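A single protein chain has been removed from this complex, and every other one stays in its place.
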């Protein structure tokens, strides 16, 4: 009997990217998974032909309303909703359904941090979907509740946890992440118009205001008991997809380039979706577009006494929907890589 | 025993796109096809990690020189070379090897047209790789020599042959095709620099000078004995991939919107890679990015008395490498759709 | 005493572009013109620092509401409003105020065409602001009511009127205009999001539906009594500014390249804002960005028997705001070129 999958929030970029990946999943081709209800809020009633013209296989599907009733009867439910909606849906659907939440609701374990950044009551926390973080893959295998990480925390965490864990740095970290515009979502907005974003670069939610800041801190704090400080600045750039993260921090005493490279090589030796580039090469987002990969380079700036790590991901794939399907594979006991491309669509 | 595949011209965009598609081909996953030699000219000796950082699976491969000796011993050889090189290689490799030429050498049947546009001796012609043109799929099945069509002729031909065949138009056709910059190839050039192409639109090879003009005429001439005239203008636009073709021609007497829609619906009813959009929707290149699809809309401009057809393809996929793999599938007797995505990477 | 200028619709792209040009106008530097009220609808009360951060000189100005009362007391009023608002404002302001309307209301002389395309009552017509069309400069000099042309009609008309007037073509014309996204205006919209428009090309308002079609026909009809047919297709491309228009039509008997070039050279010999490129060069929108120029090339496609004309303008400058200031100069009796750049901001 095939696994029946629903996507709530199927009108947005994350929801559609989940569907794009599922349509290419070998288990879908084999009839082992099945795409069930596609739901949304104000788009309910709209044909997918209008919502997602890039998915002709779903052209005749019609968006339903996001309600527990519509979502019931599925084995896996992806949630790609504005924050604040997941808890009620999860409760209504019950424990046996696998719920994979691309929203923020269950990412933070610290209720104070949640309230400070989201201004609402903390719903709790679920197993956190970066399988490449030591200890997490095990929690995700067979889980029925999974919080998919934010796009910026994914790029930043994969860039930094090996350094924090190995004590390569004094964890006073400065991060600048340049992102494509799909990160802003698919809702009418003047600030995200093509005319406002093409040909322009703009920092936003600066000086610690971005909601992904506490999530980055939470992730890295798993690897040190030392006080950890993160300055995070997101920059909007004129491309549809991709996040390039540059992270720097003071080198710990005695750390040199060889040590850095050794630590990163060991950390990711067996990770199919993290690619440490050869020395002299730098990550570029084009190389990971549409793929579930994170490309990485880690170097020592001797003169400045700093570690410099650069990572590239596709914000919609490894940054959201690809991670969600990777987690689904783990939850269902499928092969973790299944349906997830390691090749980017470049140029 | 697995089918061994070589790619000559693996350092360019077409060659790398063939590799990207092959890496995701089910026959590759199953071990039934195998990626053999990757060759090029001046890039010989360069690791693929530098040439194609988006294909980490091939990172450790090194480009070899394009010679018959290196290419010998493969069952399928893709050629993605500048024109003028295919004939000698084909002869050297012998009749039993399947050769799929992404270059222009064997596309034109008319030696005079070849000489006028390419200024060299005509090499001949091979079965022409648009399976969606009536009669062509049959020629491609089991073929050992295949000429992959040019990117512009693919978009224009799929847009127009049903109208020519059904006599919907007086075939005095005006075509404007707007293309992304990867169509210009991966060679150092001032005119194709990012700074020259971003934020700009430019027509080029205007007034019938583009080499794809005689190929479009050849294709459409298969469907009419009437004299056929084509005005073709390519326009370079600031996006990496995609061709949007607008074709107009005077309507034949008595043709209305219903008739037009009926003809196009019938023409493509069973074609997996051509998607006639619902009325009111228009093709966009984003929807087909990275996919092997052609999206189409055909309409009647009553006031102007013209048929207006718009098609969208990805120049590197359906326009080149996807078509090449589709042809390989036919040549090898695999399922035609195998390894070729119908979903675009959007946004 | 200085000339006092108001801009209604100062929150939109056209309004802001008028302001950008006025701020660089020599008469502004000399104190001979003065920027008065800046008005809008829902943005009333917003500081210009937020609306137009690119105009720091106006940062402390605040948008007022668009009412006749606010606009009264100015010598020149630019209207950059949605259609349907100009007539009432013009009447309220009275005959002595120079009103330059960037909207569509007074462009069409044919009430039936207006009603068919705009679906409302026809307001009438005003002197039409393409000074380069024979006879128009004279009507604009000293005028107190001016209709600024649409952006597409400007590019198409400058490309074609010399050919129509000189009888170079059979006026059965096919036009494809590729445009940057600022043409869609500055209002919240999903379809014009950066993520929807970057990396994509899309035709829209195809098959004669675009409202600029009757305006193009009206303009060209001034130069022939023969029946004239225009097929017009706009295509949206990923750049902020610029329109590249390709127009083709069957050559009249006996017309050759020399004749074509002679006609165009004569037509624009004394026009400061139309630049006929040297043979072999093609217009590109980058070259005219931010300038009031139209770059042109006109060629003969002998094999297809067609004239091919390509024009490039900046849709916001020569296509709207630059034309508006050019008309203001004529209306006020200033030097026509004053404040209008002939140099594009490239790359």
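Think of it as A, B and C in the order they're written, each chain with its own count starting at 1.
Throughout what follows, a contact is a pair of C-beta atoms (placed from the backbone, for glycine too) under 8 Å apart; a residue touches a chain by one contact, two chains touch by 3 or more.
Owing to the predicted nature of the structure, the values given are computational and were not obtained by experimental measurement.
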Touch partners, limited to displayed chains, of the chain removed from view: A, B, C
Touch criterion as defined above, residue of C:108, C:260, C:288 or C:325 at the omitted chain: C:288
Residue among A:75, A:132, A:196 or A:215 that touches the chain left out of view: A:196
Selected from A:44, A:141 or A:308 as touching the chain missing from the view: A:308
In subunit C, positions touching the absent partner: 13, 16, 20, 23-24, 26, 29, 47, 49-50, 52-57, 59, 182, 186, 198-199, 240-241, 275, 277-278, 281, 284, 286-291, 293, 295, 341-347
For subunit B, residues in touch with the removed chain: 13, 180-182, 184, 186-190, 192-199, 238-240
Subunit A residues touching the omitted chain (full complex): 172, 174, 176, 178, 195-196, 198-204, 206-208, 213, 229-233, 235, 237-244, 246, 248, 250, 282-287, 289, 297, 299-306, 308, 310, 312, 346-347
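Convention: only the chains that are shown with their structure count from here on.
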Chain occupying the middle, per Cα centroid: B
Rounded Å distance between subunit A and subunit C, as computed from the means of their C-alpha atoms: 44
Where subunit B touches two or more other chains at once, by residue number: 198-199, 240-241, 284, 286-287, 289, 346-347
